[in-house]
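Note that one protein chain of the assembly has been removed; the remaining protein chains are unaltered in position.
Chain IDs A, B, C and D follow the sequence of writing; residue 1 opens each chain.
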Amino acid sequence: ATPTLLNVSYDPTREFYRDVNAAFAEQWRAETGDRVRVQQSHGGSGKQARAVIDGLMADVVTLAVPVDIDAIAHHSGRIAADWRTRLPHGSAPYTSTIVFLVRADNPKEIADWDDLVRADVAVITPNPKTSGAARLNYLAAWAHALRRFDGDEARVRAFMSRLFANVPVLDTGARGSTTTFVRRGIGDVLLAWENEAHLALRELGADAFDIVRPARSILAEPTVAWVDGHVDARGTRALAQAYLRYLYSAEAQTLAARHFYRPARPEAVDWTRAERLPAMELFSVDAVFGSWSAAQATHFDDGGVFDQIYTPAGKGAR
Amino acid sequence: MDVRIDHVRKEFGRFAALDDTSLTIHDGELVALLGPSGSGKTTLLRVLAGLERPSAGRILFGDQDAASLSVQERNIGFVFQHYALFKHMTVLDNVAFGLSVCPARRRPPRAEIAARARRLLALVQIDGLDRRYPDQLSGGQRQRVALARALATDPRVLLLDEPFGALDARVRKDLRHWLRGFHDRTGHTTVFVTHDQDEALELADRVVVMNAGRVEQVADPDTLYDRPASPFVFAFIGDSSSLPATVRAGRLWVAGRALGPVPAADGPVRLFFRPHHARLADTGALVGRVVASRRQGDRRRLDVALRPDAPSDAPSDAPPDAPSDAAGPPHSADLPRPGDAPAASTPVEIDVATDAAPPVGASIRFDITRPSLFPAPAAPRRPIVVAPRPGTALAPPGPKPDRAHAAG
Amino acid sequence: MDVRIDHVRKEFGRFAALDDTSLTIHDGELVALLGPSGSGKTTLLRVLAGLERPSAGRILFGDQDAASLSVQERNIGFVFQHYALFKHMTVLDNVAFGLSVCPARRRPPRAEIAARARRLLALVQIDGLDRRYPDQLSGGQRQRVALARALATDPRVLLLDEPFGALDARVRKDLRHWLRGFHDRTGHTTVFVTHDQDEALELADRVVVMNAGRVEQVADPDTLYDRPASPFVFAFIGDSSSLPATVRAGRLWVAGRALGPVPAADGPVRLFFRPHHARLADTGALVGRVVASRRQGDRRRLDVALRPDAPSDAPSDAPPDAPSDAAGPPHSADLPRPGDAPAASTPVEIDVATDAAPPVGASIRFDITRPSLFPAPAAPRRPIVVAPRPGTALAPPGPKPDRAHAAG
Amino acid sequence: MPANPTAPQAPPPPTGEPPLVRAGLIAVAMAFLAAFLLMPLVSVFAEAFARGPAAFLAAIAEPDALAAIRLTLTVAAIAVPLNIVFGLAAAWAVTKFEFRGKALLVTLIDLPFSVSPVISGLIYVLLFGAGSALGPWLQGHGLQVLFALPGIVLATVFVTLPFVARELIPLMEAQGTAEEEAALTLGAGGWATFRRVTLPNVRFALLYGVLLCNARAMGEFGAVSVVSGHIRGVTNTMPLHVEILYNEYNFLAAFAVATLLALLALVTLAAKTALEWQRSQRRRAAGA
């Protein structure tokens, strides 16, 4: 039978990996003469990580944020702890960032992070507890406030509280938020992955929305890893490694750019087949928060800062 | 206050369940509606109660036309066949229901309602069961609760649809007895439906016999039993047998034998008689064989297959033009032949005293002490001979009837 | 093949529905199980059929112990009270069911099964309804289908649980008659349950009277009616009244008056008699007032309240030590006082001819032509006096009884 | 019915409501059903057919959709018969016999109704997941339970377990055991009694239970989502596929597949109506 590879990924990568898989299969056939079929599983990034921990036989995981792969490594031990060093660019073949999607002609004149805490602005973001994208939104806003208030954590917290007080709906995933904003007409601004925002424009009407890029934003590093425990059990290690390395190839990098990711190797991209995204000032999580795991522990774990924002006192229960 | 039913007709779709029914129920009377299944008894009761509207005709309560009255306004006590007790209410609440739903200005205070309900339960003799639920009662007890409930609003007329239909034979008998006494004590105008003739005869002041949506006869029990107005009533009230017969030259011929002179015009007739109006006699005019014998209360009932061909020992008073052979009188084409197959094959029933009962298989002779003649079927229904009173028994001359059998 | 029930006991929880019941049913017999509700009739039938297992005792089919036989193996025809026809099958399929489920090697071919089922439907006289469903039939028709179905497997014994219980009075009578004829033609050993004494007496070769899980008496209908073995049987079979009475010095005292000599030891007794064993007579020993009168078939039944205080015109044959005043004979503490309140307040029932019926309110005198004496309650149940045959009526000397009443 | 010429004015009917009230109640019921059930249904259909039947068909004929339909049918084809057998056995045991603990048993049968779909999936994750004792052992023996067909079937079976039994129990309770006893006295064995007497008597309730069970089995989302793994073309059932399509902004296809599931509810009625009609025809023919 045709050997198969299971790529467990997160929600916004469906279209990208559909193209990558086809290209990889073709290239693999050309190189080795063998057929290969890459199966995809998509879902909320955290949920996907948990499925792998619980036994979903993923050969490779391509998740939204490094902590999710860390979690697999930590809870199941089926990924080597040093997985980020096994591939170039810290195992992040492409990156992205958080931008604002606003209604056409930007009626609320939203230009930067500070506009999100205005009383007249309704912000749409998914729930950081259940969505990887939302965590980036949160961390980006936090980083912005931290710089703005010179590290005064109390004011940062107040900023975040006001921001989330402007959030009328917390969907469980990025796509849910997009639907809420685009289809249901709720909110003035959607915090979204850059690639998601472009996709939404393409799929749902370019004239209805505009993309606003804040002056600074966060560097999103979707990372990839093969699952050692599984590839060894299934005998697919070579294939899995080839697949992930292929993500750094000129072809895959071009595809990433075409799907509005920022390729790790822009020099390899055939820009005739992709659009160049405007340059932005991006900071990495590691730079601001020390590490992803530190950020996760401080902000999103049970009782963390995010939970405190929503603890009553400030917000009244029904 | 009398209740008058005036040319009432009730149709369901095309079908007339009641067909031009008229009847007057007198104040304080206990009237039975008796008839076979589907004869329209329930329909009549429901029309009276206002649960159905008549298609034509009027109902009058005294002088008031009931057409303008809703069920609620008619103030009728209705006891349903299966009681329709409210399962989720206690016996007391069931009985108190009618009072507790009456408009606030006429409604007695709570305590008074309960007290009245208790008095009614005492009246129907089931006090002490107040707190039970209907499912915890026996059939007879439920029947009484239903009655007490219907009485609570002091109705002008009490209507009961087969009040004993769902009960055991024994309980039925007891309650029947009890209801008569109850009516005598309280004097409510009461109409009850039954298809059991014993019940109607035993209980009612007057019995209305219904058949196919029409009233066949209205009379007191004795008249009904002794002088039924139609073959239908004869057959429906009390046990009876019937035989085809012929009147020729003023004499009655049955199964090839002459029974005696009758004051009736010549022609085919149908002879009806009751089992206890037969009398065993060595010289009896009718001859037959006992095909079955069974105990019935204090007597024995025999099924007797008539033998048209047996030689007749009766004194020959056959009409002179009748041949005396087995074929009976000569038959003309338009007359059923006396002694025809049906008479011989369907046994007739006669009663005899237990100590005088002949065994099964025995040949017997008997007379009919009180025959009734009706026109042969498919003719108008009035009787053409009203049976003579006992003592003038229609039988060939012979020894005086043995009184033990005649009256038994 | 006889069926023997041998000291059978059946308990439900702590409650013994059958308590040491023994009975033999002879081959070809038609036996009725008669008794009040809850007396264990259905339980006995179900134990016979194998639907319940006895807690103790044995059932024998011929020589075979039934304990080793499953329901299926007993080859019993059971007709359930509510028929339990298969609702989703046509009449024909219902009747054919028993044949169509029998083991393949014994099963007749399909066409043969249908033909047999049709023959059975003809036998029970409802051919032509093959293709109907049970709820498209009348009660009587369903009853016959149930019977045909039970007969299809040619059962050794036919068991019927209240076969006519759910039917109209009239249909019940017709079917009763028909069943007897059917049994006589086919000769199946048949046991049927009823709580209607008329039905049991009329239909059965022998009647088993049950009470509270025990057999009270087993006898043919005449014996049962004429010589009941216990007060229970007397009261349950046929109409009857009972009075407290006392025997003193060989004479019977009722309601303060002496009735005549009886061959019984002195002491309190209970006097039972049937309504038609009363006889109106100007010189009658018992005095009462008619409190109700109702038509019952060919006679009238009177409710008579006894008047213990009325002066007795009967020839004085009271015991010398008995005072002749209203209080009756002197009473001792342990004897119920003759002429006690119950006798006066509970009316007794007597039958009279319709043309001789006194009006309600009239004072009458009557004799009891055939009294039966049983020990006063709470004593063993054997009768202490077997009633004398009619003709030796227990009554004070006087004119010969009017035979019309005596035999009626 | 001919009008009564002598009636001055009609008093209100003794039972049932006056026509106006009746019309009002019907209107309220219709409005309620429209707002909560009918309009969602219509909106699903409207989306599905927004670009015509050709686009609808194309959306359904897509390979991943077909794979999802195939998987859903497979799951239902396993789960529904299992629950039929269970429902019949449970109803037989509960209604034909008296035994202690019956009330508890009946409550346990109802239990899955009160379990959150999230939990319904989670319990199998706990039982068969990589962290459990059982899962790895089974996997070592070549049986993948979670994120594969067995897990999906188990979750579906759990969620739909009460449907058949619940339809059967009240009916069989009401019917009692008289007909079964009659069959026994006629010589029928246990199996023949069940097949020829009990089963035909409950067939409409059984059918209805099966249709509901099937509808829910095909439509279950929450529990299956937890144990599916969402592998495209492999472990996505129709409801999961609907979600995926929806998340891909492929609304037309999403609602087209959802429409298929909604149609199932209507097929339920069609089948029920057809069977009842056929039966009444047969009976009318017999009763004539």
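Keep this in mind: a residue touches a chain if its C-beta (ideal position, glycine included) is under 8 Å from a C-beta of that chain, and two chains touch if they have at least 3 such contacts.
As a convention for this text, contacts and distances are computed from a predicted model.
**Student:** Given the options "Multicomponent Na+:H+ antiporter subunit E", "Sulfate transport system permease protein CysT", "ABC transporter" or "Glycerol dehydratase reactivase beta/small subunit family protein", say which is the protein name UniProt records for the missing chain.
**Tutor:** Per the UniProt record, the undisplayed chain of the complex is "Sulfate transport system permease protein CysT".
**Student:** Given the contact rule set out at the top, which of the displayed chains would the hidden chain touch in the full complex?
**Tutor:** Touch partners of the hidden chain, whole complex considered, are A, B, C, D.
**Student:** Using the touch definition up top, pick the residue from D:Leu73, D:Leu149, D:Leu264 or D:Ala286 that touches the left-out chain.
**Tutor:** Of these options, the touching residue for the absent chain is D:Leu264.
**Student:** With respect to the chain omitted from the figure, which of A:Asp171, A:Glu194, A:Glu221 or A:Glu251 is a touching residue?
**Tutor:** Considering the complete complex, A:Asp171 is the one touching the chain left out.
**Student:** Of the residues listed, B:Pro108, B:Gly139 or B:Pro358, which one is in contact with the missing chain?
**Tutor:** B:Gly139
**Student:** Mind listing the subunit B residues that contact the chain we can't see here?
**Tutor:** Touch with the absent chain occurs at residues 49-51, 70-72, 74-78, 80, 82, 84, 86-89, 97-98, 101-102, 132-133, 135-136, 138-139, 149-150, 152-153, 166.
**Student:** For review purposes, identify every residue of subunit D that touches the missing chain, sorted by number.
**Tutor:** The list for subunit D reads 12, 14-18, 22, 25-26, 28-30, 32-33, 35-41, 43-44, 82, 85-86, 88-90, 92-103, 105, 107-119, 122-124, 126-127, 131-132, 154, 157-158, 161, 170, 173-174, 176-178, 180-181, 184, 189-190, 193-194, 211-212, 215-216, 218-222, 225, 238-239, 242-243, 246, 254-255, 258, 261-262, 264-266, 268-270, 273.
**Student:** What residues on subunit C make contact with the chain left out of this view?
**Tutor:** Residues of subunit C in touch with the missing chain: 11-14, 42, 50-56, 67, 70-71, 81-82.
Methods note: only the chains that are shown with their structure count from here on.
**Student:** Going by C-alpha centres, which chain is most central here?
**Tutor:** Chain nearest the centroid of all protein C-alpha atoms: D.
**Student:** Starting from the mean Cα coordinates of subunit A and subunit D, work out the distance between those two points in Å.
**Tutor:** 39
**Student:** Suppose each chain is reduced to the average of its Cα coordinates; what separation in Å results between subunit A and subunit B?
**Tutor:** 93
**Student:** Identify all positions of subunit B at which a residue touches two or more other chains, and write them in rising order.
**Tutor:** Not one residue of subunit B touches more than one other chain, so the list is empty.
**Student:** Could you list the positions in subunit A whose residues touch two or more of the other chains?
**Tutor:** none
**Student:** What does subunit A use to touch subunit D in their complex?
**Tutor:** Those in contact with subunit D are residues 6, 11, 14-15, 39-43, 48, 51, 53-57, 76, 173, 175-176, 179, 199-200, 203-204.
**Student:** Can you tell me which positions in subunit C touch subunit B when the two form their complex?
**Tutor:** Of all residues in subunit C, those touching subunit B are 36-37, 168-170, 180-181, 184, 195-199, 201-203, 221-222, 225-226, 238-239, 274, 276, 292, 294-298, 301, 353-355, 390, 403-408.
**Student:** Mind listing the subunit D positions that touch subunit C in their complex?
**Tutor:** Contacts found on subunit D: 178-179, 181-189, 192, 196-197, 200-201, 203, 283, 285-287.
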